[in-house]
Each structure stands twice: as structure tokens, then as C-alpha cells.
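Below is one structure, written out as C-alpha cells; the observations come after it.
A single protein chain has been omitted; all remaining protein chains appear in their positions.
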Amino acid sequence: MSALLKRSETVIFLVLLAAVIITGLLNPAAWQLSNIFSLLRANVITGIMALGVLVVMISGGIDISVPYFAMAAMYVTILGMLKTDYAGIFLPFVVSTAIGLALGGLNAFFVHTVRMIPMIVTLGTGTMVRGFLLGVIGTSNINRDQMPGQLIDFASTALVKMQAPDGSTIELSAMVLIYVALALVVHFILAHTMIGRGLYAMGGDREAARRAGFNVRRITWFAYCLSGALAGFAGLLYVSMSWLANPRDLAGTEMDLLAAVVLGGASIFGGRGSVLGTMLGVFMLVLVNNSLIILHVSTTWQRVAVGLIVITACAVTAWRDRRAAAA
Amino acid sequence: MPSPLIELRHIKKYFAGVKALDDVSLTIQPGEIHCLAGENGSGKSTIIKIISGVYEPTEGEILFSGVPARGLTPISAISHGVQVIFQDFSLFGNLTVSENLALSSELSSGRHLVNWKHVRDVARQAVESLNVKLDLDAELGTLPTSGQQLVAIARALMSNPRLLIMDEPTTALTRREVEVLFRLVRELQGRGIAILFVSHKMREMLEISEQITVLRNGRVVGSGPREQWDELSITRAMIGHDPSAETYHWQPPAEPMPPRMELKGVSLAGGYSDISFALQPGEIVGLSGLLGSGRTELAMTLFGMCPSYSGTIRIDGQDVRLANVQEAIAHGVAYVPEDRLHEGLFLTQSIDHNLLACSYARLARSGLIDFAEAGRQADGMVREMQIVAPSGDRPVMQLSGGNQQRVVIGRWLMSDARLLVLNGPTVGVDVGSKAGIHAKIRELVRRSHIAVLMISDDVPELVQNCSRIVLMHRGGLVDDFPTADVTESAVADKLKALT
Partner (left out) sequence: MSDRFDLRRLVNHDANLVQLVVLTVVIFALMTALSPEKFLRAYNFESMTFLAPELGLLSIAMMLSMITGGIDLSVIGVGNLAGILAGLFFHAMGGTHGPALAGLGGGIIAIGVAIAIGTGLIAGFINGVLITKLHITPILATIGTAQLYVGICLVLTGGPAVVGFPNGWDAIGNTKLFGLALPLLLFLAVAALTAVLLTRTPLGINLMLIGTNARAALFAGIRSGRAVLVSYVMSGALASIAGILLSGRVNAAKADYGTSYLLEAVLVAVLGGTNPSGGKATVLGVVLALTALMLLSSGFQLMRFSNFLVDFIWGSFLLIVITINAFRNRG
């Protein structure tokens, strides 16, 4: 029991539970099915990108290029679709994912071969890719009328559809299912494959991992490529769900991703972190924004709240680590 | 007669023209406990790396069971039955015990998926074969050092080795844990596994080994069965001459002075209790004891790093409260840490920066550092400490271990330290420089009335330099005797009695 209580997943889950209960008591609207459904839907994009950031962080790195890779992969894919009048769904997602994967390879190259600090590398690649996207490929928004319709239709698929008492329809986006499926895949990789355990081993002690026979080069490439691929996928899904392809979108959200992953108990020094924790961390950020709206607090307070939560969570973690080290 | 398990024949190894091993021959029989002794830099770790396939010898050959092994690699060494337990264990603190045990074998079996049941089974078997109790689901980082070492041994045994190399395995263990380890080593021997035990601790070598080979400057200077050796002969082989009979005799100052430092009933929860002794100006006092005796905590207290101590500490007759490092320094206490590379030096910075690290505030005139004066003082200290370096702006990492230690000691002499706490003053320093550093310390003390508390495990070092030796055990002060009329072996016996 005490072991369970010590896990960061448990702590963040309890905090979340308390937040949900308090919000619901203050405004019962929070517990309405429609609100819960929209909450879940809001997790999808941040969640998928955060999974990639998690994998990199477990390996002992950091990836702040994710949102920029997402936008680049998405925009190139959409432009390609418009040029060729392609009407499928599956292939565009494969292409967008592949572009993200290739860009992730760029990170892996600089991190592994050049041995530069991941933070600086991903800052550089992120800036570069964004600059190339906006400077060479284009800056114009692709709005609802021009967007490939089949993508929008696909992203509008509902898992559950019902009538609310007031006559409006409420639905749960099927994209939540995709998010959960990807989370399960990443969890499976982390917990049940050798490369997954290699990520933890390398994040714990790179030299020892090498001595134990892990191929640290392959693991590094795997981490950054997976992160890039998830970014590419999330990018296309994002514009399909929001009906607007704006290559400037998501800039700055890399900090939210890091915050979510760290809130979920992953260590910025590597070797620690879990999919469940990250999902809870993402949910926490989404919930903060949602709760402020529900409680009629001006949305301008969102950032303040997120900042305070991140600082508090990090302070508590640092305090706990130091107490554990002293004991 | 069966052929030996492993035989090194006339091995030479050069690094960029520098000779690390010179014509080393070594034979290890199956099931034998063989000790490789030598000072730091004598070539012990190079031999380990050659046997385990990390380095390729420049000349000479290696035979396994009489068959020459060409182009040995880490992988082929393992297939020849060689396993090495490094000092840092190469384990993963963030993974569970069972994963630490099973990952390597899972990896080498070429699996892509982890079969957790299999991992646990493998781990349980490994632990059971050692007859020890370990929580397989515990995160490794939560185990004490001795527990982590057991995991490292268990992991090494999983590949059914015929030779287990243990690099300084007792360094971080308490005496009791060392005994447990030795029992285990004998049990492994009973299973026919040969052990190559690398150490520089005399007592332990004599206790466990059957064969002892001593290295000095890359050469084998003596090899033979345990019965041939005693502490004196090992020491003589290791350092190349008779341990010097020179000792340091404290002369009370002409005018009576209060003790430089006086401890009365000083205690620290979880560290030590009720410690009382005094250091006179110009005195060198040795402090020894086993790991976990509280001696390090006492040193840390004197340097202001354990502010929660109770009791009275007086420096030059004044009651002081050593609440933080700055306070301690202000009272003239200086501390030279044992782990020079991580705690003593700023490796990439210049020799001058390293020497002046705690003097810059003193050298500032209205906020700006007087670099002309700083340079003069640093040059003066380089001469004073006889540091061999082309110029003060070279990075300190280019210096030899002995010169680096002189830099760290010199740093404190520049800050007018009156009480010098030296933790392992010559650990990792080669034999020649060792004597030089000792002479320097004695000269300083004789000249300037500073007092030195010398913490060491090295009995000759203590006897030759200290006028008194204080022994700590389980947090208490158990002995305090002058060295004038004791022999090194008598001191060693006193230490050995502390179990």
C-alpha cells in the first residue's frame, strides 16, 4: 500500500480526483457527460505528442522540436494531398508519420553522432524545420473549404452519440480511441520489449547499458524517431480535428508537453517515467484549462495556474528526492 | 598436470608510446583465489582489461586452458568464461533487481520481447544459487552497496564463468560485509570458479588469497603462494624499497599555546557520539577506522557540513559553532577530500584557478580581483608545493595525480588554513610522489604551526607521518596512542581487531 502511495502516478491521480470533485461541487456542469466527452477529446493531440516526449525523456534526452515537426509533417502532407487531389485517409497519415520519423532521425543523428546536448539539438532542429516550413513551403492557412473533406469526416467519427436532455447531441470522438491505442502500444514497447527496457537502462546509466550489451545507438535513434513519428501523426490528426491547417499553430506548446511529462512523474535526467503517468499529466493540464472555464475564471488565468502547478510539482519532487537521498 | 585456466605470457602494452605493462606473465589455475596487488598506476587495471578483451596487448599472448586466444574481444572473453565485476558494478539503479540480473542474458539470447516470467525465474535462480536473500522486485538503487554487489556477483555468475575478476570489491564495504563477501568467494571457489581479486589492502589479500602477484610500474615484481608473503614483503614489493622508518615527532611549541583544536563530547546523530580529543599546533594526528566508523562524518563536521552536531568544538581556545563551510573556513579549517577528481578539482580549469579557488574574495580590491597579485601568489604556491607544470594557465587535468593533490593542498595553504583535514592524502598517488607529499606535509607543519588531521587506511602512511593515531569504531573513539613506540604491524593489528 505504501509503495502504491509513493508512486507519482497515484499522487497525481489523487490530485486529479480531488480537482474533479471540487470543480464538480462548485459547478455541476463539470460532471455533465458533454463536458467529460469534450475533456477527453482535448487530451488526444497533446497526449500523442507527449508520448513521444516521454520516450525521449526516459532515454535521458529531451525533445522540444515535437510541435514544429508536427506542423511541418502535417502541412507538407496536406499540400501534397491538395496538389494530387488524393482522397484517401490511410496514406496521408502514413506520409505525415514518415516525415515526422525522418525529422526525428535528424535529432538522433545530432544527439548520438555529434554528442550535443539534446536540448540544444532539438532547439536547433525545431527552429530550422519551422523556418523551412514557413520560409520555403508556405505560410497560408488551409481552411475548412479547402481542407481534404475525408480527413475532417474521419476525425469527426464518433464513438458514442446521444441526445442530451436539452435536445443537443453529445458525442465522444473516436479519436480518443486512437490516443488510447497509441498509448497502449507505447506502454507495450516500454514495458515488454528489449528496446523499451533498453530505453530505461540507457536513461539510468548510458555506460552501463553499453557494457550490458545494449546497442545505445539504436536505442537513441529509436527514441527520437518514435517521437518524430508520433509528432507527424499527431500533426495531421490535429488539423483534421480542428478543420484548419495553420502551419504556425502549436508553436510554444513544447513547454506544455514537457510540463505534462514531468507532471506525470518522468525524470528529466532519464530512466524514469510511465505512459500512465504521462496520460495523467496531460489530463491534468487539460483539466486545469477546462476547470477554469467551468468555474467562470477568466481564461487569462490558465497560464498562471499551469505555471504554479508545474513549479509546485517540481518542488515537491525535488524535496522528495532529496529526502530519499538523505535517508 | 592440467593446463592452467588462463596464462598470460610476456604481455606488453603501450599507450601512445608509454609503457603500461612490461613483460607481464601471470598464471591462474582453475578454482584458485589469486590476488593482484599493486599501487595505483602499477598496471592492475590494464591487466584486467587485457584479460577481459577490452584492450589488445601490444605483445605477448593469452592462453585459455593452454590454447592461445587471438584477438580477444569482450564478447569472446565472456565465452572463455571470464566475468569482471567493476568497482562501479555497472548496474542500473532505476531498474528492479530481477531486471538487473536478467537483462544481459535476455539480450544475448537475441529476444525482442521481454518475458517477465522468464526474467523473474532467471533472477530467482541466480539469487538462489548464491544462497542469499534479495528482494527481486526492489529497485536496485534502494539497496545498500553490499546488496548491489551481491546482485553484480549473481549477474556475473549467470554465464557460468570459470574466472571471476573482482576490482577492488571491498572498497565501499563495512568489515562485516567484507566477511560475508569472503565467505561467498570461498563458496564460489568450492564450485571450481577461479577468482582474481584486485586490491591494495594488505590485510584482505593475506586473508583471502592463495596466490599473490605484486605489480609495480607495469612489471611483476613478485608472485607466489600466500605462505611466502607477509605485510612487510608485500609492501616492499609494492613500493620497491623498505618502508621508510622515518617518523614524525611533534615538538611542543616554545611558548605554550592553546590546542589548535579541541573536541569535547561531540556527537552527530547517525554518525558518531561523544568524541573528545585535541590537536596541538604543529601536530599531525592520524584518524583511522573502518568504513562506517563515523570518521568521514567527523571530518565533514569539522568542515561545517554537518551543522546538526552537538558538543563543544574549540579552535585556538575559542568556542566555535561550525554551522556551514564558510564558517569553518573562517575559523581556519581546511578539508582535502578523498575523491580528488569529483570533489577536489575543477579539471578543465587552469592550475591557477584551482589554486586560487578559495582566495579570490581575499584578492579583490574594491570588487575587482588583483590579477597581478593573484598570479604572483599562485606562482609562489606552485614553487612552494613543487608542482611540476609548464605554466599556471594549463588545465589542471594535464597534471599527474601527485601534482594534482599538491594543487588541492596548496589551495588551502593560500587561504591561511590553520587546521588541515586531509582525507586520504595520497590515495591514487604513485609511490614516488607519495613520499614527496608526506615530506611536504611534515615540513609545512614543522614550519607554520598548522595542525593536520590525517584520515587514512594506509598504516605506513599513518605511522610515518603522525605523532598520534586516533581510532574510531562504530561511531565511538576507541583508541588514541602515540606512534613513537609502536610498529606498523602493531597498528595494523589494532585495526584488524576492530570488527
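Per-chain numbering from 1; labels A and B assigned in written order.
In the analysis below, a residue touches a chain if its C-beta (ideal position, glycine included) is under 8 Å from a C-beta of that chain, and two chains touch if they have at least 3 such contacts.
Note that the structure is predicted; figures quoted are calculated from it, not measured.
K.L.:
Kindly state which of the options B:147, B:344 or B:424 is in contact with the chain not pictured.
P.N.:
Only one listed residue reaches the unshown chain, and that is B:344.
K.L.:
Hey, which of A:134, A:185 or A:244 is the one touching the hidden chain?
P.N.:
A:134
K.L.:
Residues on chain A that touch the omitted chain in the whole complex?
P.N.:
That gives, for chain A, the contact residues 62, 110, 114-117, 119-121, 123-136, 139, 251-252, 255, 258-259, 262, 268-269, 298, 300-308, 310-311, 314-315, 318-319, 322.
K.L.:
Name, in rising order, the residues on chain B that touch the hidden chain in the full complex.
P.N.:
303, 325-326, 328-329, 335, 337, 342-349, 352-353, 357-358, 360-361, 363-364, 367-369, 371-372, 374-375, 392-393, 411
We take it that only the chains that are shown with their structure count from here on.
K.L.:
Counting in whole Å, what is the centre-to-centre distance of chain A and chain B, each centre being its mean C-alpha position?
P.N.:
47
K.L.:
Name, in rising order, each residue of chain B that touches chain A in their complex.
P.N.:
Result: residues 88, 90-95, 99, 103-104, 106-108, 111-114, 116 of chain B touch chain A.
K.L.:
Under the touch definition given earlier, write down the residues of chain A that touch chain B in their complex.
P.N.:
Where chain A meets chain B, its residues are 191-197, 200-201, 203-205, 207-209, 211-214, 271-272.
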